[in-house]
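A single protein chain has been omitted; all remaining protein chains appear in their positions.
Take a look at subunit A:
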């Protein structure tokens, strides 16, 4: 009888004395996680419910309007966001990935300047986004005289997400075991050949996941754009990088700040679009990670 029963683990033996307290603790922990889950569900249900009356084609076919909130759309915001994200991807991703390669593969950690770069990046990752807005306003828009254009917005957001790209790309590169590098070097490849032909291909899934998450951060960002003149209701789609612009989160913000109830509905509908884009990007990132992540 005793032989047939499954062997008890140390945990089960130990928790025998006070099962109630143990259970309560476990339930409390689980409840904390459940609160986050329930909150997220409530938020999504709420905005879909609120925005439902406006979730139709007029939302993305029409331009925003102050006078006619019941038919106003968000087209200029969608196009503005697409422009900003496209340019941010072109600027922040290559720079961030190259910087990550430098820090992981080349940088000598005993040199003070390399340690400075590392400390600097971890600090920048936590600088409030509104401060990046000040950087964009003071340096890029005014001092470099780029004005309140798509270019200014894209550079500002690129600098904002750069630390995130670097940190996640570094983790992906670090996950490639040294034996791969040593094997390549032993076969006579140079260091850059090793990185380009062995390390980078092996870390692409991780880098892609981090890049998507960084870009989705850029899509949801509103604070820096407030400083960059994107706050007004722009009624036309941007025509180039030197065009003035608005982005989706900023349009949502300007809808929220208006008193009419129709604008609140419009804001909720626009939020549904924004969340749908972000959820899609998040799912792709999570899928990529689960599907292609190698265990060495």
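Convention: contacts are C-beta pairs under 8 Å (C-beta built on N, C-alpha and C of every residue); 3 or more make two chains touch, one makes a residue touch a chain; residues count from 1.
Note that contacts and distances are computed from a predicted model.
Assign the chain not included in the display its UniProt protein name, restricting the answer to "Phosphate transport system permease protein", "Cbb3-type cytochrome c oxidase subunit", "ABC transporter ATP-binding protein" or "Peptidase M16 inactive domain protein".
"Phosphate transport system permease protein"
Using the touch definition up top, pick the residue from A:124, A:185 or A:241 that touches the left-out chain.
A:124
Which listed residue, A:87, A:137 or A:288, touches the chain dropped from view?
A:137
Go through subunit A and note every residue touching the omitted chain.
Where subunit A meets the chain not shown: residues 10-11, 14-15, 17-18, 21-22, 25-26, 28-33, 35-37, 39-40, 43, 46-47, 50, 94-96, 98-99, 101-103, 105-107, 116-117, 119-124, 126-135, 137-139, 142-143, 159, 162-163, 166, 190-192, 213, 216-217, 219-223, 226-227, 231, 249, 252-253, 256-257, 264, 267-268, 271, 274-275, 278-279, 282, 286.
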